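A protein chain is absent from this complex, but the other protein chains hold their places.
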């Protein structure tokens, strides 16, 4: 996927003027935050669970290598295979190789952000394997040659008319604007793919070291059909999804659905532990786990390690006023919103991520709702430090800051500067108490007035009162 | 209650200094009412947040050292802004552990308080008296709310003033879009956010908007004025100190 993060500002401007997108985003704001709040209110222990989850994740990350070893050992004991992939490229190749070994023509896919991250679909297609997305949202996007704009509600940027048009065009059936009808149509169309697929690819929400199991959490049941019906099941997961035991996984499950959709529990939480057992009448004959690093191992021990606690619940973007205003595509790569502004620079390189870590007012709402208490503003600030060090921030910002710091560290000069500015602003405003136009401040005054100072600076007045 | 003659250093904040001296005077009045000696150290300028949030750690550390020195020796450091006091609380992050400045930064942090939370703790609230009358709505500024836990304190204080009727707005905890340099770096997004905010403010039917941070107030007042919405914006201390007779933020000198 082409990285369009450097165009965030332009993308955002267009998004703000896109009436259809704005209508669609309205559904998000009206939905997830209230539902989460209601679910949290019903579970008095919620915040305690968050503390435990944060601490447990920290323990896991401190012992990540050892838990990964244990996981692999148990996957192998269950009859599965683990593949280690340092880069996105390694992962794509490995997955294709498994598909080719099976002579696969089509693969069905459950929802997986990691496969978006490694740009799997394009690659498979170019190499003669047809991927079919089976999550309703992802399926709609695939028909439209579109990409997810949200990590759990991938088609949140679309309205029902867009879905109706896409179905009408591809299914060649009479058009309907009824969501129930559209869903039935998708169900019917996808049945044949589920059965025909040679390989099923899913992601994983967690990897359980103790049992060598992977788990997916879905509401639709598409992931289950994807992994049960084909001869081969490939789980694609990133390395930080490990948990020690089933009990530990349970801690995260209690947080995940509530933080994500506000459900008490996801409809289907399914653990997979290897291929079909002797005597089993169904289930895959081959079980592969493709573990993707793609920059994560470099985060271990760095100032960004805390980001690896992320369980991909989407609460941070659901509550982010910037995300809510501009939608996920504005961020220009796979992961949007606050978590994306931390992950994207790591994965595509800070020099290619535009100024994404700046796309936040640091209001702190994301950190307030994050189930594993990731200090997202702090991590974005770390990226800003790096941008500044590497001279990636715009020259106007740098020189403005330098000038301002020059004054701020010289109190006497600063007083002078403040009183001149104060007088100038009062002069501009005249008797109105505000100005609607100011030189060099159009970014402010294009949209709002600039209130004028109400008198001399405080420091001047304080001095004059001789206190 | 405060032991008599405890010294408070007022952290004026650059915006109160430049735009709204009343806010600093009101703070002084309230702190004195609570029984403190208030001083305004000369060597203070700005808290350094713009540099800190733009990645200029070197500059922020220089400003932090200056602020730490300016407020040496005060029992408390109080300022009329959750955002600036929140920044003072970030100072320890600017110095490596073991660096003597780190310890001094921690020490400053332990003495630095946002004005309403400080008053809620140290002021005998029955002393408050204000002739202000009106329907007010309160915006919870982000840093104060989430970094310092300022939420109930301003409301508790306001509840002691008979003329105040609080009408809560929808999403009072949602960011107004100011975000320091954010509002000029991303003017379109900021505009959308402050637009939503002014709509929520308007919908309350209040005649006065209150908050505890001048950055947010300048932003919201500027938007309300631009949209021709006749709601007065003030810092909460102006009401608490009975100093609301001057024109509100961005208002003409004389209102008929």
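Labels A and B are assigned to the chains in the order they are written; within every chain, residues are numbered from 1.
Basically, a contact is a pair of C-beta atoms (placed from the backbone, for glycine too) under 8 Å apart; a residue touches a chain by one contact, two chains touch by 3 or more.
Operating definition for what follows: contacts and distances are computed from a predicted model.
Candidate names were "L-lactate dehydrogenase complex protein LldG", "ABC transporter ATP-binding protein", "Transport permease protein" or "Hydrogenase maturation factor HypB", and the UniProt protein name of the unshown chain is "L-lactate dehydrogenase complex protein LldG".
Counted over the whole complex, the shown chains touched by the missing one are A. Set against the missing chain, the residues A:131, A:274, A:377 or A:453 yield one that touches it, A:274. Taking the complete complex into account, residues 24, 27-28, 30-31, 43-45, 48-49, 52, 56, 59, 62-68, 70, 78, 84-86, 90, 134-137, 140, 153-156, 158-160, 163, 179-180, 182-184, 186-187, 190-192, 194-195, 209-213, 219-222, 224-225, 228-229, 239, 244-248, 250-251, 253-254, 261, 264-277, 279-283, 291, 293, 297-302, 305 of chain A touch the chain not shown.
The working rule: only the chains that are shown with their structure count from here on.
Rounded to whole angstrom units, the spacing between the C-alpha centres of chain A and chain B is 33.
On the chain A side of its complex with chain B, the touching residues are 9, 12-13, 16, 321-322, 325-326, 358-365, 367-368, 381, 383-389, 393, 397, 401-402, 404-405, 407-409, 411, 414, 418, 421-422, 425, 431-434, 436, 441, 443-444, 446-459, 461-462, 467. Here chain B touches chain A in the complex through residues 12, 14, 16-22, 24-25, 40, 42-46, 48, 50-57, 59, 62-63, 66, 142-143, 145-147, 173-175, 177-194, 196, 218-219, 221-223, 225-226, 246-247, 249-254, going by the rule given at the top.
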